[in-house]
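Okay, here's the structure, questions in a sec.
One chain of protein is taken out of this complex; the other chains stay put.
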Amino acid sequence: MNTDAFATYESNVRRYCLSFPTVFTKALGATIWDEAGKSHIDFIVGSGALNYGHNNPTIIAPAIEYLISENILLSLDMYTAAKRDFIEAFVKSILKPRGLSYKIQFPGPTGTNANEAALALARKYTGRSSVMAFTNSYHGMSLGSLAVSGSASTRELGGVARHDVIRVPYDGYANQGFDSASYIDCVLSDPGSGIERPAAIILEPIQAEGGMNTASAAWLTEIQRICRKHGVVLIVDDIQAGSGRTGEFFSFEFAKIEPDIVTLSKSLSGSGSPLSIVLIRPDLDIWKAGEHSGTFRGNNFAFVTAGAMCKMWSDVRFTAGVERTAVKLQAHLDRLIAKFPKCIEQKRGRGLMAGLKCRSSAVVSRVHDVAFENGLLIESSGPNRDVIKVLPPITITDAELDLGIAILDHALQEQDNV
Amino acid sequence: MNTDAFATYESNVRRYCLSFPTVFTKALGATIWDEAGKSHIDFIVGSGALNYGHNNPTIIAPAIEYLISENILLSLDMYTAAKRDFIEAFVKSILKPRGLSYKIQFPGPTGTNANEAALALARKYTGRSSVMAFTNSYHGMSLGSLAVSGSASTRELGGVARHDVIRVPYDGYANQGFDSASYIDCVLSDPGSGIERPAAIILEPIQAEGGMNTASAAWLTEIQRICRKHGVVLIVDDIQAGSGRTGEFFSFEFAKIEPDIVTLSKSLSGSGSPLSIVLIRPDLDIWKAGEHSGTFRGNNFAFVTAGAMCKMWSDVRFTAGVERTAVKLQAHLDRLIAKFPKCIEQKRGRGLMAGLKCRSSAVVSRVHDVAFENGLLIESSGPNRDVIKVLPPITITDAELDLGIAILDHALQEQDNV
Amino acid sequence: MNTDAFATYESNVRRYCLSFPTVFTKALGATIWDEAGKSHIDFIVGSGALNYGHNNPTIIAPAIEYLISENILLSLDMYTAAKRDFIEAFVKSILKPRGLSYKIQFPGPTGTNANEAALALARKYTGRSSVMAFTNSYHGMSLGSLAVSGSASTRELGGVARHDVIRVPYDGYANQGFDSASYIDCVLSDPGSGIERPAAIILEPIQAEGGMNTASAAWLTEIQRICRKHGVVLIVDDIQAGSGRTGEFFSFEFAKIEPDIVTLSKSLSGSGSPLSIVLIRPDLDIWKAGEHSGTFRGNNFAFVTAGAMCKMWSDVRFTAGVERTAVKLQAHLDRLIAKFPKCIEQKRGRGLMAGLKCRSSAVVSRVHDVAFENGLLIESSGPNRDVIKVLPPITITDAELDLGIAILDHALQEQDNV
Partner (left out) sequence: MNTDAFATYESNVRRYCLSFPTVFTKALGATIWDEAGKSHIDFIVGSGALNYGHNNPTIIAPAIEYLISENILLSLDMYTAAKRDFIEAFVKSILKPRGLSYKIQFPGPTGTNANEAALALARKYTGRSSVMAFTNSYHGMSLGSLAVSGSASTRELGGVARHDVIRVPYDGYANQGFDSASYIDCVLSDPGSGIERPAAIILEPIQAEGGMNTASAAWLTEIQRICRKHGVVLIVDDIQAGSGRTGEFFSFEFAKIEPDIVTLSKSLSGSGSPLSIVLIRPDLDIWKAGEHSGTFRGNNFAFVTAGAMCKMWSDVRFTAGVERTAVKLQAHLDRLIAKFPKCIEQKRGRGLMAGLKCRSSAVVSRVHDVAFENGLLIESSGPNRDVIKVLPPITITDAELDLGIAILDHALQEQDNV
């Protein structure tokens, strides 16, 4: 496999390719093949952007048809039939069954574009500039999103990333047995706390990059109460945890909260084509026409595939299958934890958004390498890179799941024997 | 045509659709059709993101083939065959013939993602945080790009957008007959000027959103000299003016400068699929692996179409055709200016990136409406919205161009008679 | 008493004069007289700037002599005999007996000038820009000091006061039983915490404006340990609590810590003449000559009176007297607390830096008014203005102290009967 072009011309910033030094070509479901014909089970799925598997035929077929018929591909925010179909499908299959009524904004197609739009709207709505964000959060690589992210290496990047952010501890941070929600309520109530009332609190119900840390329903409910008490906009960044990843469409459904703003991207298009939306509580939709824009907000290819994805959620066989797979995955992980106590410290996450907190980053690194050799792609997360992310497609077949887990089991076995 | 879904569910932020209240479906070349079957000549082309026309068969055909064969669509920054093909085509057809040797970074797929990456790299490289940017510039909607943009309404959006930016006058600003390059040199040389040495100067060779303001070759050359003298990184944002828009691939070729960093997006994919790259002078490529990332940086659909686009530039019939069309467009505009002095004040832009500075925004607004009624899509730019942007596909047929211009002529005629 | 000039010409910003609507003229020890000849016991003493009483003859006599002899009054940072005498007295009577060896910087003569210099030096020394500061802190009214202060109303003032500050909870904040020192250690150790390593931690051992909150010796020791562990400069703002206020010269002596930087002002001159100094651990004194300046840093009148003040600390009768007075004051306060449980919730502070936390700001306000009527000046502090500050001169006579307390007792009595 020829990788000269990458070595010679691509920037040193490339990374996954160094972990997986091969050239990929075809992909279907949970499996991808490299140029040498070797197959790999994919537990990364585009960092959560391919929850429905690679080239899911239900999703891709209408897109091929759309292309062949010379339908419009890029349309800014003009009206198109494909966009209308997507909106209708999203409302019918996703929002209405969950009793949610949001206005939909189409910002630029990446997650960080959506978060930037959400933060800008919250600032505009409240007239305040600071935002409260959590330890070990991750919200994206553009400056507004970087500023609210927790990782030191990420934040240094912007050079100017510290502004207007109030950092507070996430649910269960530092195992202090310390009630972070109550602390937040306290500083917002005390005029001498030195902490201004923020425009928004932005949070991920599960912090994927931060180490698969999981907020409890009680904590989420309490944060929502605090936001309402103090007139602060609650933004849920559901970019990685949403779009079906936890087994439900939104990752916060289990807590029965209703955030003021929700951002979605990654798996939203179902196809890997860039798409993001911002869901806005209707009375908060005070945007003036054209006030926020972006060239690629009218990606009709993605509208077509996203519409097909949404409709799957109206199919009870689909949702039952996802639920069953989640249970199966959790059972697998429980077994691994019991089997490899020398390697694994703790299970993290929920549903199909799972993590294994290991004893060290060295363990994770070796498991990663052995797994790749045997045909499984996994990646790590957390500030100390000691958590294995386990993100199979939510549509993975039993055979693929079992194979992937078997390879993981084998890789852990080797470390456990060390 | 049913637009209820938009009215009920889409955010108030939508704008183009209000200017063009119809639902578009099919599109080919410079023509798009709405659901009622009416055709429109498109002089907006996705705000410059469809320089090669809608559904250009040379570009789209390989993508359809790619999809049908179940090739990998989203790959983060793993190696794929499609990405390799794109890099090779870009180097062979674009960089090498122009004597350029850049490293290529793939950030998130939107223009603002690319500018944020460029700014972050310049800050990292120099260890400085402020950036020099120009009056009436536009660099994108995420916070780092907003901060360097000039438009007041845009900048207010971020709430925190003012930081670390030094604003200086663009070439010819305010018709002061004032040498802005010499002023910049002066403040950077004076330790009492109150202006820190910036990490970078970021500029657009033609300011599209700012009113189609055009920098001279002499000024660009002087800015490059000043950057080198003071150790400042020169970033050219060629997102709208590049990828062929001016008739040459890069908009700065005519000035014979070689920027340290160049950002491309919009028409780079050729298909309207989101894609952006950052071109980096090799010794400046000090990124550590994974230091900058983004889910959608591996959009293989776009790699395929972008590769096809690049190859067109190796075809002399293609480049000769573009050149001829540019000449033709300029002749059309010269004629309009001579014909409607009551409406038009000045021609702006270069090549196929043209603008008509009108006497007032009211004129522009009425011309826009009459043109739309008669089947032509145009939009305005500039701080006072009094410049008509004329951005046909660079591959537009003579018949389409003549038709579009005829509709524009008619619309101007009506205003001139007022 | 004619107050027309104030009403007509002085800015609306004036405040104490509204609480005490009379015109003061003479002052001696703990007593001040108004134009009508009425005397008042002073428990405010210039917000802690007159610890040694008004017109203390030991302090003022040499200054009168200095003036009469036409000695130099303002000298920038030139050498003068008066400045030399002060330095020698400060080293001999204050630093040496406490085993401290600091370099002395003379910034502008106000407390906030000193804090700004301390913060600037810490930033320069570490190359970092953010500073960790506490809930309910108060460090001054210029922008750098405002930014690290806690009070919302104060902070809003600067308009831009939020930058580069990390807010953390003070010892015992919010009665959460939560170990704030351990939390600080945790976030500084976690690369994902979103909290950069700061240049400095700045703290007041007793937060006067913040409500007379008192840090424990254990907490101060732990904060010093954390600073050393993470290479963070520890700045103690001893502007109000130092210069003898707690009964010892520095307020942190009881905790046996040795801060990297200490700022002093207020009572430092002993006379009320503006003077401040920054004490710097010698290896941290990396200032270049002239790098920090200020017109009034050479106030020789203040050097003369400050020198006289320092020498008092070498007199054991003086220090024994202060100690005795502190014990006496505390006994008085304990008695008041026992007597008026309906008014007073808690005793605050240490030594002669005392506070009475009352049940409400309304109580405090009425006590203040009744006390003034009867010849006692007191003021309130705390975010909710519900703490009575009790700051008599540390040189107060028994008779003055008893009289002041009797008036306070009477005023509390009236409220307790309500």
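Letters A, B and C mark the chains in the order given here, with residues in each chain numbered from 1 onward.
Note that a contact is a pair of C-beta atoms (placed from the backbone, for glycine too) under 8 Å apart; a residue touches a chain by one contact, two chains touch by 3 or more.
Bear in mind the structure is a predicted one, so any value in this text is a computation, not a measurement.
Taking every chain of the complex into account, the absent chain touches B, C.
When you scan B:193, B:314 or B:346 for touch with the missing chain, the hit is B:193.
Considering the full assembly, C:272 is the residue among C:242, C:272, C:355 or C:404 that touches the omitted chain. Checked against the full complex, the candidates C:166, C:220 or C:280 give a single residue touching the omitted chain, namely C:280.
Across the entire complex, the residue among C:142, C:189 or C:319 in touch with the chain not shown is C:142. On the side of subunit B, touch with the chain left out of the figure occurs at residues 129-130, 133-137, 149-153, 155, 162-167, 169, 173-174, 176, 178-179, 182-183, 186-187, 190-196, 210-211, 382-384.
By the touch criterion stated above, the residues of subunit C touching the omitted chain are 1-3, 5-6, 9-18, 20-28, 32, 35, 44, 46-50, 54-55, 60, 63-64, 67-81, 83-84, 87-88, 91, 103-113, 116-117, 119-120, 123-124, 128-129, 141-145, 147, 153, 157-160, 163-164, 199, 265-266, 271-274, 278, 280, 285-296, 298-299, 301.
Just so we're on the same page, only the chains that are shown with their structure count from here on.
Between subunit B and subunit C, the least number of touch steps comes to 2.
Over half of the residue numbers at the interface between copies subunit A and subunit B are found on both sides, making the touching surfaces mostly the same. Among the chains present, the centre nearest to the common Cα mean is that of A. Per-chain CA centroids place subunit A at a distance of 50 Å from subunit C.
Taking each chain's centre as the mean of its C-alpha atoms, subunit A lies 30 Å from subunit B.
Among the residues of subunit B, none is found touching two or more other chains.
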